[in-house]
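All protein chains but one are shown at their positions in the complex.
Up next is chain A:
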Amino acid sequence: MIDLTVNGATARVDVDPATPLLYVLRDDLRLHAAKFGCGLGQCGACTVLVDDRPVFACLLPVGAVGARTVTTVEGLGSAAAPGDVQRAFLHEQAAQCGYCIPGMIARAEGLLRKTVTPTETELRSAMAPSLCRCGTHMRILRAVRRAAVMRGGGVVEPAEPVT
């Protein structure tokens, strides 16, 4: 038996500790926001927060989570009452097919929990591990910038004028 804290609630699951966290979230806990994409840590669709840090849930053995807390997009808001990052994504219409978006939102949330005033470089490198095959990256970046402002910060541009 493995005990997990997911979205503030505790859960007990009876699985092999080498099982990827993603399978436990989707199959045992019925939390379907995080997606299976590549299963190789290459696409980011499975990204969730573990102790405020974005990780690939497809490559994290559930037995390695331990006492750390897991947060999925379900823990950030609902369709009826979306959280601020979700509202920012809605406002910028950042989703096309939407498959990558739960991972993108988890990644954005992880960045904003670290700092609400990231530089553009920090923003881009934080979001880079998640891929969007539809090509909505520019809208996704706008959404994260908007969410940073909603949290009282904002993305600061590095000053480096060219002569």
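Basically, contacts are C-beta pairs under 8 Å (C-beta built on N, C-alpha and C of every residue); 3 or more make two chains touch, one makes a residue touch a chain; residues count from 1.
Following the convention adopted for this analysis, contacts and distances are computed from a predicted model.
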- Item | Identity of the absent chain, which is to be given by its UniProt protein name, from "Methylated-DNA--protein-cysteine methyltransferase", "Mono/diheme cytochrome c family protein", "Branched-chain amino acid ABC transporter permease" or "Multisubunit sodium/proton antiporter, MrpG subunit" | "Mono/diheme cytochrome c family protein"
- Which listed residue, A:Pro54, A:Gly75 or A:Gly103, touches the chain dropped from view? A:Pro54
- The one of A:Thr5, A:Thr19, A:Gln96 or A:Thr115 in touch with the missing chain is A:Thr19
- Item | Residue ranges of chain A at the interface with the undisplayed chain | 17-20, 39-42, 50, 53-56, 58-64, 66, 119, 121, 124-125, 129, 158, 160-163
